[in-house]
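Left out: one protein chain. Kept in place: all the others.
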């Protein structure tokens, strides 16, 4: 059950000039949180900005102190104000919100890939990486071995790699400027891994492969196409402008395929932020 | 000539839970400032609050670094936000503004009290004390020996006393709750000092006495009456809501006596903030 | 020890345990807030606007943040009156608070049909007519800007739902809101609620395109509070009907100002987004203020605004 609490900043670390790792004391949120969920975070007091900002749960730290972490990038005024908040400040924090990732392949495809050993591929674009550490811990707790494909504009934006390396998560990198990993988009890294076994000698094929994707919309659109083409299950972590985060303003909707029991617009904050690639229209 | 600069906070000290002493690096303002002038200070970035806050110059620190000080009390959101600004932050600062104190008795009365040795009485109510250290230094530079009468609600609000004591300024205190000095309003301290010589055995009478007054409006209204009754020159440092501080919005006006060359409303930011008690109507 | 404060207010036929009501479109259908607060602590809640058939609303982006406010063009997405009665209202009834159904239509007939369907629904305290919608039969001009249209649609709804207190919600996008208020009264309104959102626009400079997919949107939040407060005061002076005031109310002080200006009750909208427990906090804040100020019954402060200090007050600013 989500709560709205005032949570103290216990750590606030700059990973580079525009990426920050925030640690908050928020026991009730830490207890209830699932991978893929988010919080609505007040960035500073007063009416500028008026609305809270949605932020994924980067991690729930082990231990009894109920600490949660958020990894964010400064993209505008709100995140800039947030980045100036000193340790000790308390910020209103509402959560955990949203559906979170489905940790077994979506029912729709369970039949197809059910028996094969699960091969979770995490596909991150830019600050979309922020949603995956929590997921990695959840998957490992289920004895799954995720692989990370991480694309960014340039080397500097490849943050949080230590987290994955320390846990021996295989990491494949791509940067648009080629400053690290292979040059180009993350989709290039994904391509070979989605080739059917027979066609791709030496690859395991797509049996058991499931995609977890978070990044800028154009990147998610592309990955979605690849996944649908390869017929592998794919969960997309969507973003949208979120005034309330709790399903009441109807502001955050995304277009979805029509069917009896779901309207054509679904709320990213409530029916999402995690959507099955088969359902959402980007 | 006033300037609008971004000045760095080099010190920010809490004198008590709601009074703060702020030290800013603002060389061009420090160079140009006169006692009784003020600055328009941005309390934090963004539109909340929208307007800057007028703050008197508490002191210009000696030395080449061009540091100015502001003593302020937290009375609302703006000053509360200001009180949270850490050292190192830069705040837009516009000044020095306003007319400042006239350091000889106003021309109107020079004839009357011109010859007698000047006896400056500084009358402060609450945070109105903030305007006087700068004035004390200006008076002492002219070999005048000011006396301070300082009234406040309670002992805790009697801030900045060290400044005056270190300079051997005679200080008479009053608090409404009697927790320090004599119980009651500062006007009680003033009364005996305004008795004419003949009537008041052992007092020097009012010859040469000039009043410099800053405090809440009711207090200034009372002191003004006393000064007019005793016929001593009196300068009042007024407050008003000040959107611009530079004379263009016409928002900060105060009622003044009519005469040919002054309109009935005068701008506190430009014709003031220091007004001759004879001219202003409170 | 705390002295008891009487927070109850009466607006014509409508009695509320306290003056704090959550505004349409900002509180879902009520149930969404159950994790965060006790609905029974509220004076009432107003549902999302209901139409005859379900509506999917506008494509995204539907909202945009502005200085101390936000624009929205949700497009009145809602489950429709039937689903409301079948799926939402039964659960709501369990909570001891006034459930108010917000109603709109694209034609007068739609208003009437929705109102008739709601009339006599168990557990419904009142209906609120949203007159800010475009009248598709009148070239898309909002119902709420034409006095004769207002009087007619209000009258028709009045007859269609004779058993329910009728709240008419006025649009602020009009030269003199008192004229609309009079028309609503003449049509048979029991209570006036004001204001709805102000027409506004935000532009994505990089794309040289409106931010909202719909183009224009409605402005709400603290930014509009002074405008709404002025209109509430004006209607209170000009028209003899109880008022539910709203527009940017974000704390108890704001709510009390609206009451002093002439609102018998207040509605809280956008604040529910950035502070989901604000409504109950405002109830407690009003109670504390009354205690401090020795006000025994909050209703006694309604419309107690004194004349301005100035000599000859007039609308002239600048």
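All chains are identified by letter, namely A, B and C, in their written order; residue positions are counted from 1 within each chain.
Definition applied: contacts are C-beta pairs under 8 Å (C-beta built on N, C-alpha and C of every residue); 3 or more make two chains touch, one makes a residue touch a chain.
Remember, it's a predicted structure, so these values are computed and weren't measured experimentally.
The chain we do not see here touches A, B, C in the full complex. Within the full complex, the residue among C:117, C:158, C:225 or C:281 touching the omitted chain is C:225.
Only one of C:44, C:165 or C:217 touches the absent chain when the whole complex is considered: C:217.
Looking at C:52, C:74, C:92 or C:154, the residue that reaches the missing chain in the full complex is C:74.
For the options C:90, C:140 or C:296, the residue in contact with the chain missing from this view is C:140. By the touch definition given at the top, chain A reaches the unshown chain through residues 47-48. Summarising the interface, chain C meets the missing chain with residues 24-25, 49, 58-59, 66-69, 71-76, 104, 130, 132-134, 140, 142, 145, 173-175, 196-203, 205, 207-210, 212-219, 221-227, 229-230, 233, 248, 253, 256-257, 260-261, 301, 304-311, 313-318.
One chain is missing from the display, and on chain B it is touched by residues 1-4, 42, 47-52, 92, 94, 240-241, 243-244, 246-255, 263-265.
We adopt the following convention: only the chains that are shown with their structure count from here on.
Per-chain CA centroids place chain A at a distance of 56 Å from chain B. Centre-to-centre, using mean CA coordinates, chain B is 47 Å away from chain C. The residues of chain C that reach two or more other chains are 67-68, listed in rising order.
Shown for chain B are the residues in touch with two or more other chains, namely 47-48.
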